[in-house]
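Only one protein chain is missing; all other protein chains are in place.
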């Protein structure tokens, strides 16, 4: 695919400076500096690269432009970052080839209800009484257990496993090798060893949930583990049984949430954070990476540390921690003086 | 499936208060409060929900009952939590449809020895000289390498990969996408780069081991990585080459154990804990979540922190850490006074 600068400018309503017939065949970051490519500059830091860039066309935020002779064709817009994203979305829609139909080597049970325009890839296993809503794309090598319901326009990537009775809303994305609905980790200790507690519940993903690759979302013991509408989950994340997560949360890679904890809406949870079981988090909370949360948290708090405390306090105290050697020397000095004074 | 209160009461030897013909069709947590469902109350915290609950039947610990007119049918027992679990186990056995036979699209090598009543799902790959004991259930899309031995009554979930020469005992459960017997991480540094050290050993899981989803259990360099009888491992856990874990340990999600470390029996290892290589842990140890253990540990210790120290010490010192700003202010004050006194 090729595009002219004039086509792009028209689409994002920008102003052309230079050759409106310049042609681009792809995208690249500004640092890559490749002819035939489109890039953008929205950040002062990169503004020096504009003038002599080998990129054929650059989308630039107006405020970064000066009265110069630019080598590339410039498309001036108010916010180059936003305009570039609009283009990327357009491009993404163009290259997405939504597939259709069931590939020869898929195993789909006769009782499964498959909606219109659904794609099911080879080596995917669809069990009894599954329903898959219209337009959903199920990649090769996916496993879907009995009685699973998948909504419309979902995308389930290769190797994802969805266990019996789980419910996936509309427009959900589940990346490769993520496991939804594995058994929760529940055992009754006895003198002879641990006895497995049956895990009879399920997992519910509400609409517009996205889950990264290699995540483990365990089914509830009874009832449901729930991920609320619009919540986005990165890779390698552990969500234990009976956790309830609200709407529009963002959870970064390798975080883990222990059993029966409830989390509200619009929270930001950093990478490698651990949250203990049976507590309750409010809304609009920010938890810094690697923190360990072991108490319930109120709305809008910002936490840091393991165990986690107010991020401001943590940072202030950590400065002193880094200085403890010096602090102890000061105490020694005081003790010496105090001894001298009492000896006098 | 439907059950009458009288059937349930008989099975768990409870006393009925109310309508013995009340019918339930499923389970729910007491907070969900759904008609037609059975729930239980074993905790004072939820005792106020008993009287007006919409659940059709409630199993309640005797001590929580008062002389009231309860809306649901009550089944009074000594310990409602235990009685409920007994029922869940029964229900679990009823709904488990143990499958049988090899599905059409499985690939099973002619030299493999498959026991009686074994199920092998579609798209599962069974290599040369594998043996699988009677009653074991191998889900679709599993990979089993050459010379692997799997015992009786095991359950291997979809997407699990078990590499050449590994040995799985009886009654083991391996959840989806877990990898047993991948190469250990061993390299010889040279001036030109790192040279791979062959990983020629295997992994042995003794009887009654359960491993969650997305775990990596690496094969030994030579000899065996061993997980002892009855040990239960949660999701997303790393067990490195030549680790030896004893019996009846519980290891929570996202923990990692580095190479050649040995661990005794009945230990509890928290979520996201890291344990360095080449050390030795005793028995009945508890390690708090996110701790980093870098020295050998004696029996019954309780550890916390990174690096981990006695949990009591860690908590006491962390209280002071949270207060370091104030502590430093006190030192400044003392220095000021000391200076005044020496100036006098």
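To keep things simple, chains are lettered A and B as they appear, and every chain counts its residues starting from 1.
By our rule, contacts are C-beta pairs under 8 Å (C-beta built on N, C-alpha and C of every residue); 3 or more make two chains touch, one makes a residue touch a chain.
The structure displayed is predicted, hence computed values, not measured ones.
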* Contacting the left-out chain in the complete assembly, out of B:28, B:240, B:269 or B:297 -> B:240
* To do: With the full complex in mind, choose from A:159, A:201 or A:223 the residue touching the hidden chain.
  => A:159
* Asked: Where the complex has a chain not shown, which of B:26, B:115 or B:292 is the residue touching it?
  -> B:292
* Structure fact -> Across the whole complex, the chain not displayed is touched by subunit B residues 105, 107, 123, 125, 141, 143, 159, 161, 163, 177, 179, 182-183, 185, 187-188, 193-194, 196-198, 200, 214-216, 218, 222-223, 236, 238, 240, 242, 254, 256, 258, 272, 274, 276, 292, 294, 306-307, 309, 313, 316-317, 320-321, 327, 330-331, 334, 337-338, 341
* For the chain that got dropped from the picture, name the residues of subunit A it touches. => 27-29, 32, 85, 88-89, 91-92, 103, 105, 121-123, 139-141, 157-159, 173, 175-177, 208, 210, 212-214, 229-230, 232, 234-236, 247-248, 250, 252-254, 271-272, 289-290, 306, 318, 321-325, 327-328, 331, 334-335, 338, 341-342
